[in-house]
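All protein chains of the complex are present and in place, except for one that has been dropped.
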Amino acid sequence: MKDRGLVQGTGGLVVFLVLWEGVVRSGFATFDYLPAPSAVLAALGKLAAGGAFWGEIGHTLLAALLGWAIAALVGVVAGLALGLSPWLRRYSLASIEALRPLPGVAFAPVGLLAFGFSLQMELAVIVLPTLWPVLVNTMGGISALSPRLGEVARSFRLGRFEATLKVYAPAAAASVLVGLRLSMSLAVVMAVIAEMVGNPQGLGYAVVREQQALHPAEMFGYVFVIGLIGILMNWALMAVAKRVLPGEFGRPLAMEAGAR
Amino acid sequence: MKRGAMHLPPLRGLAPLLVGLAAWQILSSGPAPSFPPPSTWWRAVAQIAANGQLVPAIMETLWTFALGLALAAAFGFVAGLAIGAVPPLRRWSALLLEYFRALPPPVIVPVAVLMLGYVPSMKVSVIVFASVWPILLNVVSSVSRVGGGLIDVGRSMRLTRAEVLFKLLIPAVVPGLLLGVRVATPLAIVITLLIEMLTAMPGLGGLLIAGQRNFNSAQVFGMLVLVGLLGLTVNLLVNVAEAVVLRRWPPRGLAQD
Partner (left out) sequence: MDAVFDLAGVALRLPVGGGVREILSDVHLSLADGEVYTIVGASGSGKTSLLRVMGGLTRASAGRICFRGVPVEAPPAGVAFVFQDYAGALLQWRTVARNVALGVERSLGKSECGQRVAESLRLVGLEGNAGDYPWQLSGGMQQRVQLARALAIRPSVLLMDEPFAALDAMTKAGLQDELLRLRDQTGASIVFITHDIEEAVYLGDRVAVLKGPPGTIAHTFTIDLPQTRDQIATRESPSFLRFRHEVHDAIRGHA
């Protein structure tokens, strides 16, 4: 049953591509800079043959991964702390809510002024926005825990730290994972943004460069690659997670909170 | 059962933020080119306001954002209903919609700039194209979840097709639509700012970039705070609007929707 859905979905995709090709070839709708899928494919082929292309991919991947890792670490630790301590929550929730609406893109000028054209500038843009999904989902995961768990931990006389490590963190793992996935997609997006308006390196810069040079086929090629990277990163994350947390995947995953 | 209560976190939670800002202010004794103290931010922003640049920029950004979001909501609603109500259409478009949803919104901007040029309609089109996906997908999911049962009810009561659509399907989908709008709102804000920053078209983004180009850190930070406040206000407004519209619906988490 599920395979049939996949076949139909792929079919729809193919139909879309064929229509696109047809529209451009026949000149039915003239958009000055709309390339046919075949042209995009050709451009991609040429780019892949050149060396710079892979360097650009690597750069964006590096920035996204690094930013994500920092956000993940801070987010999980802070999320656990805030989730477990009502006192901490009371004294920081409002600050978090005040900082959350800050759009990551607005940090680009700050990053440029502080770090110039560099990887750090990109990190300045990536880290804060990607922090929130992890933080919020971890907190949510903790608060959704059954109170029984706390009683179990206490009845076995586990210390605060031990209880967190052995009981609470694993129990909240599903929610944390949701936050990490959201964060990952966001990290790729923010890296691209940082490269578009700031650091002239990587895939984001490449898209703008091709746009300004009036190379639509190359530009679309890069767009496609960026989309693909997001999907691949997510898939890779899930693959790693399945290894590390095999038990989680029998249970239905927690609702995707934090997708604001 | 009271609903729509605005949950504001306890105000003492602002302590870390205020303490941080105060520390920043105090520790910046000398000139600090990249990280000016908060007091300078206000002065920089006031300067722009005095130039008469601030208010038009705010209006421009707000207006384009609101228009884009509204159009995205309208389009997502209608298209979502259509796709959700016709199962073959839903299955065939599933992968395609997923890919568009997964497309990082920022990359749409250069594409649109190239294809549509530096015109205001380009700006709104991009916002619509980027923000429509969460709305569309939420509406489709809503329809497929509750549509079947409600259509049965409509048919068993011998209602006309139009009645089923307007009395049953559309109201049932409104909560899903609003959830999609809530998700799309920050996205639309980011895209609006991004366009302005990339293309130097009028708006707050332009002021942000200008500050950076002039090495005016205070202006950059001041604008950052302003943009943040704007985002906060918009989110608040959307929450209030949602609470008002959804007065009659079950509080989230109570019904299946």
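Lettered A and B in written order, each chain numbered from 1.
Everything below uses one rule, namely that a contact is a pair of C-beta atoms (placed from the backbone, for glycine too) under 8 Å apart; a residue touches a chain by one contact, two chains touch by 3 or more.
Everything numeric in this text was worked out from a predicted model, so none of it was measured.
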| item | value |
| --- | --- |
| Contact partner of the left-out chain, one of B:168, B:204 or B:226 | B:168 |
| Residue of B:43, B:101 or B:155 touching the missing chain in the full complex | B:155 |
| Touching residues on chain B - with respect to the absent chain | 1, 146, 149-150, 152-153, 155-159, 163, 167-168, 171-172, 174, 248-251, 254-257 |
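Quick note on the criterion: only the chains that are shown with their structure count from here on.
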| item | value |
| --- | --- |
| Complex contacts: residues of chain A adjacent to chain B | 5-6, 8-13, 15-16, 31-34, 89-99, 101-110, 112-114, 185, 188-189, 192-193, 196-197, 204, 207-208, 210-211, 214, 216, 219-220, 222-223, 226-227, 230-231, 259-260 |
| Interface residues, chain B side, partner chain A - complex | 8-17, 33-35, 88, 91-96, 98-99, 102-107, 109-111, 113-115, 182-183, 185-186, 189-190, 193-194, 197-198, 205, 208-209, 211-212, 215, 217, 220-221, 223-224, 227-228, 231-232, 234-235 |
